[in-house]
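Removed from the display is one protein chain of the complex; every other protein chain stays in position.
Now for subunit A:
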Amino acid sequence: MSETANDADFLLSSRGRSEELGAWVMAVAFGRDGHGCAFSLGDGTLRLASTEDEWRRVEAHDGAALSLVPDAENGFLSGGDDGRFLRVTAAGEISELADFGTMKWVEHLASHPSGLRAASVGKVVHLFGRDGAKLKALVHPSTVGGVAFDAKGKRVAAGHYNGASVWFVNSKEDKPRVLPWKGSHQQVLFSPDGTHVVTTMQENALHGWRLTDQQDMRMSGYPAKVKSFSFTAKGRWLATAGADCVVLWPFFAGGPMGKPPVELAGGDSIVCTQVACHPQHEVVAAGFQDGLVLMAEIGSGKIVPVAAPGRGAVSALAWNPSGTRLAFGTETGFAGVVDLSKR
């Protein structure tokens, strides 16, 4: 390895821990209560990771683990292509919330601190309550590509063909507000203030809607599919992957309509594959096609490398709730957790 590569690995080697896990890292999540970090893998297992101790393997799914998010209060939710929707504690204990049957992929998950959980299986988003009871099943016109709650847990949105649907979780009559736009919509996000919904698309583009007047926002021009996006804590910026830099759309001062995005950490024509915004500061972590992981401060554009390139395209990236730890994983099975707290 060259000197620059070693330099780029400084944080990982001095303040982190990494392992070769031998399977595609599908997702990584930290518990909402600050305890536990889990990686989910293409071989159906999870790894409970930390910067201090040995990592623990948990057998979760017969097949691939497709989705992983923090559960409402603590621990994790995991969905697999075996049709099982699981809760996993930070200690690795598994309980089954639902079994949708073989051939039914549990593809997308979301949770909210109020206790709500959502799991999408085909065209249906299943909502579960705090006690694990099934609340309702929301049916969409085509397979759901992503699901998200708003910050208050009042609404849930799903991306699908020709638009996104926004449902009120507690409404008696389940009728969605459909946000139309031609094409296949996948992952979906509410802006933190709840005024915008944004989706990733099959095309190399994002689409957004301003909910107050249903104004459309087209965010296109990406050289690759946008597979990851994340709002900064206060919702001023939407950071996105899919270009050879981190693209940030301004959601203030009338933006993003008519405003050009800011580009960070570009210049070496390697596509950014994952982004994750810091939970408090205007800092974004980014992972690239060549395996490079870095942090960028949005205001100053200052870049700090976290892990060197050369270990597979970054496929998962997450911060812990206090923003002191960053975890990442790659398509070829390399995974790392770095402790960034003051010492």
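The working rule: contacts are C-beta pairs under 8 Å (C-beta built on N, C-alpha and C of every residue); 3 or more make two chains touch, one makes a residue touch a chain; residues count from 1.
We adopt the following convention: contacts and distances are computed from a predicted model.
Asks: Which name from "ATP synthase subunit c", "GTP-binding protein", "Branched-chain amino acid ABC transporter" or "Putative membrane protein" does UniProt give the chain that's left off?
Replies: Going by its UniProt entry, the chain not pictured is "GTP-binding protein".
Asks: Can you tell me which of A:Ala64, A:Ala148, A:Leu211 or A:Ala335 touches the chain that was removed from the display?
Replies: Only one of A:Ala64, A:Ala148, A:Leu211 or A:Ala335 touches the chain omitted from view, namely A:Ala64.
Asks: For the full complex, which residue in A:Thr143, A:Gln187 or A:Thr200 touches the chain that was left out?
Replies: Final answer for the missing-chain contact: A:Thr143.
Asks: Of A:Ala151, A:Ala224 or A:Ile270, which one is in contact with the hidden chain?
Replies: A:Ala224
Asks: Out of A:Phe39, A:Phe76 or A:Trp105, which residue would touch the omitted chain in the full complex?
Replies: In the full complex, the listed residue that touches the missing chain is A:Trp105.
Asks: Provide the residue numbers of subunit A that touch the chain removed from this figure.
Replies: Subunit A touches the chain not shown through residues 23-24, 26, 42-44, 63-64, 66, 81, 102-105, 107, 122-123, 142-143, 145, 161-162, 181-184, 201-203, 205, 224-225, 331.
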